[in-house]
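Only one protein chain is missing; all other protein chains are in place.
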Amino acid sequence: MTNTQVTHIQIDNYGPWTVTPEPRREVDLQTLQSRLYADLAQLFGNRDGYIFFSRFDNMIAVTNGLDEADHALIQESVGNRYPVTMSLSVATGTTPVSALGTATEQLQAAGSAQDDGRREVLRGQTIDEQFRTDTDVQLAHFDVDDATGKYTDQLNEFDTFIQIEQGYAALMKYMREAYDSLSFFVGGDNVIAVCPDLDEAEYRDACDHVREAVDVELKVGVGRGRTPADAGMDAKHALEECRADGVTVRFE
Amino acid sequence: MTNTQVTHIQIDNYGPWTVTPEPRREVDLQTLQSRLYADLAQLFGNRDGYIFFSRFDNMIAVTNGLDEADHALIQESVGNRYPVTMSLSVATGTTPVSALGTATEQLQAAGSAQDDGRREVLRGQTIDEQFRTDTDVQLAHFDVDDATGKYTDQLNEFDTFIQIEQGYAALMKYMREAYDSLSFFVGGDNVIAVCPDLDEAEYRDACDHVREAVDVELKVGVGRGRTPADAGMDAKHALEECRADGVTVRFE
Amino acid sequence: MTNTQVTHIQIDNYGPWTVTPEPRREVDLQTLQSRLYADLAQLFGNRDGYIFFSRFDNMIAVTNGLDEADHALIQESVGNRYPVTMSLSVATGTTPVSALGTATEQLQAAGSAQDDGRREVLRGQTIDEQFRTDTDVQLAHFDVDDATGKYTDQLNEFDTFIQIEQGYAALMKYMREAYDSLSFFVGGDNVIAVCPDLDEAEYRDACDHVREAVDVELKVGVGRGRTPADAGMDAKHALEECRADGVTVRFE
Partner (left out) sequence: MTNTQVTHIQIDNYGPWTVTPEPRREVDLQTLQSRLYADLAQLFGNRDGYIFFSRFDNMIAVTNGLDEADHALIQESVGNRYPVTMSLSVATGTTPVSALGTATEQLQAAGSAQDDGRREVLRGQTIDEQFRTDTDVQLAHFDVDDATGKYTDQLNEFDTFIQIEQGYAALMKYMREAYDSLSFFVGGDNVIAVCPDLDEAEYRDACDHVREAVDVELKVGVGRGRTPADAGMDAKHALEECRADGVTVRFE
């Protein structure tokens, strides 16, 4: 059994801010968004959490090991250094999707994403230290088989990107619908999925699905841990073993 | 006629670097990638260019107005401040896809993306000042109709993300295949497309295609200019008019 | 009694790097240095430590509460994201100067600051949890009395800066020689000093010295704590009380 703690991060009233009093320069928005994400990667990551950029104005983090005080400090630190504020909602569940579902509901109950009066909400409950176990988090690190040889060194960069993107779109939808998992593109040809307690056959099935749907070949390393950092590093090592041994799925 | 100048940016030998001597912590890779992108957004953007993160290890920029010296300085500045280096290749064409095709080919001719000996390549030709015109660049700024009301405030954040992502996957593939355009997700529910000289019917067709394929409703503002910054800001203003007037396509 | 834990941070072989193969652009060096400092401010600060930029290529941190694993992770994170590496040496002592003395000696014993072969040294011992107390750290936050009214709004900015700088130069030398304290300019008209167990008369004496030496009027709030973050926040509150009550020295 996994026990994933998921945090939904939402920039408060961001859409309206980007066009008030008139549209702000895209270069500044891109810089703001990617630096905020980088800062959150450090703030969560240095506490052994993982955060994914997803839509940038809404981000999703796996936060086993972070308590409410950690969340409050991260919220305050961003409020001190950015022209925007953010709301955070945290929840747990036996699957990542159910945890996120609760987290998002708590946030929606506090007001709309574009409610001008809803600022710096902090909701939800973290896992008490006594209930944490070494298998609370399962992360899977996918990559595309020989992406450099098949795509990057052969096609124009956008056509390569189409392959990666179509593979990701197929995977993220299937993993959510079939396996209650949250899958995120993290750059290059890499996808990290936050999963419940899936087994080798299920990962193999997901890879098969993507190959059949969009003709993209994946392999995947899987790690488990008390924290996302532990699970994620194990998944990376398992993926290296896939590469070395030519197998499709490997558990660390 | 458009005359798009496109630059393909590739981090040199990045894949192997991320796992040598053993896998580096994901939080640091994410921080590195998103900060590099933010820096390039500033470096290109302050010269009126636009850059898109696409895969982060390979990025695509529209660079009308930047010459070779600008590219060289950007390359040097990154080399001075990051543990990795990057190669740049620039080309022009009547469509964005043909420009990128040339740019990528020049880079591939210089060596593989994972060739340890290929470092800081700088290839290609920029448009001479005398040949530049006020309609060289056409940018289209799409967003999803009422994404906050339909998705963000209703579904869990990942299911919202699935809608946005499936919409993007359909749009980017169709715009490339039907219209030789390069479309990039830029956060929230926004996509910016770099286009040849398309007309209103063609943009309407693209929106129709996405609605039929994945049931996501788009609207789009279109701008033209001598530089990406000009075209992009016009596109934003046109999109604001779509919002105000309830129309699907608007040219500034 | 205080028990200050001090870390000396030194960029490895930085001087030669800045001019190899020829001098690097100053703008890039300034960006690199100030961002490295900002990152370390977050990395140490999110663990309740304080770091001061001092010379940028050599920095000094107060690190009560951080253990060796924290230091190792900070070193690794910088190594993963910058073109330079850094060495760290940590020590404790009854005065900040004696702690730093030990830290620097450990680093010097490992090789010269410009020794090309000395990379990512990590030396020294942190305080065992069982020996930590709530008065281990004493921080004093000085500012210049009515700097805006007397200087910023009256003189040209450089002449204002001269006043602040001469005040700092006098204070940092006196506090080191008379009181074994480490004083750092932190921007505006603010100086933070890391002190042994000084009393009100001693702080008053330091302010008197600066007024007599360079005619700059200071006030100071003093905080004590188990961590630099606690002591520093108390010092800020005490300084606010100085402002409100018109007194020169206040202990929280």
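As written, the chain order gives the labels A, B and C, with residue 1 at the start of each chain.
Assume contacts are C-beta pairs under 8 Å (C-beta built on N, C-alpha and C of every residue); 3 or more make two chains touch, one makes a residue touch a chain.
These numbers were taken from a predicted model, which means no experiment stands behind them.
Colleague: Contacts of chain B with the missing chain: which residues?
Modeller: 39, 42-43, 46-47, 73, 77
Colleague: Across the whole complex, list the residues on chain C that are touched by the chain not included here.
Modeller: Answer for chain C: residues 8, 10, 14-15, 18-19, 22-23, 25-31, 33-35, 37-38, 41-42, 44-46, 50-51, 53-58, 60, 97, 100-101, 103-105, 108, 112-114, 148, 152-162, 164-166, 168-169, 172-173, 176, 182, 186-189, 192, 229, 232-233, 236-237, 240 touch the chain left out.
Colleague: Tell me where the left-out chain touches chain A, residue by residue.
Modeller: 24-25, 27-29, 31-32, 35, 76-77, 79-83
Note that only the chains that are shown with their structure count from here on.
Colleague: With centres defined as the mean C-alpha position, give me the chain A-chain B separation in Å.
Modeller: 22
Colleague: Measure off the straight-line distance from the CA centroid of chain B to the CA centroid of chain C, and report it in whole Å.
Modeller: About 43 Å separates the centre of chain B from that of chain C.
Colleague: Residues of chain C that touch two or more other chains: which are they?
Modeller: 77
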